[in-house]
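With one protein chain withheld, the remaining protein chains of the complex are depicted in position.
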């Protein structure tokens, strides 16, 4: 059994989804784990993670639009507006998606389905630097 | 420490929830892990997982209806409609629930609460074959 810990940073260019599947596949390869789990965690409260369809870019446009409508800016009842109108919605959108995802490792590789990609979901409008902590655990 | 990896398939008969608790309990027993974690991952982007009340079937009917209303078909702004009107909503409903769940193993058994069941949430109308990858890790 072994544990491999490795962090990396993604620079976002505004709200939207940023695929990190390639980075996670590379970390899985470096970890030297044959069978086990890879865990990825985003260390922020205004960005999140989602495993989503990675073939059709329109499906991601629709995801962004859906969350924009489900959690609109400037609702009358919002009380937390310190950092602008996209601040509180970014926390709510994060709460509705994931802070971490865990993915099986099989034969040394991420065992994602054919159409599955892992995405950082940036909820703020301004560019941000986002830290992801990756932990791979399992049998050598 | 040990890792037990085992996959299985569920054939769905249309949109709805399908309990997989029994299959997971059987895998936990076969894994021979006394104390640790069981992770179950669905390798698709139009089906998901949810831990939900497993005693009252009406509570599941209400869950299906709630997601049908929260993420309706045929919204004007949807751009991804390649595979029919239930395609894009299936991705959004998946993004709002889980691609994987992790459950504690105690004394060799899944330590679910009294009313907790694990369900595959099928979001497509047509029958599908859904692959689940299970990983059990912990102390013998």
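Worth a mention:
The first chain written gets the first letter, and so on, giving A and B; residue counts start at 1 in each chain.
Basically, contacts are C-beta pairs under 8 Å (C-beta built on N, C-alpha and C of every residue); 3 or more make two chains touch, one makes a residue touch a chain.
Bear in mind the structure is a predicted one, so any value in this text is a computation, not a measurement.
Here the missing chain is touched by one residue of B:5, B:28, B:47 or B:96, and it is B:96. Chain B residues in contact with the hidden partner, per the touch definition given at the top, are 1, 35-37, 50-53, 56, 58-59, 61-63, 65-66, 69-70, 96-98, 101-104, 106, 111-116, 137-139. By the touch rule set out above, chain A reaches the unshown chain at residues 1, 3, 5, 39, 41-46, 70-71, 77-80, 82, 88, 91-92, 94-96, 98-100, 102, 131, 133, 135, 137.
Criterion: only the chains that are shown with their structure count from here on.
Centroids of chain A and chain B (each the mean of its C-alpha atoms) stand 20 Å apart.
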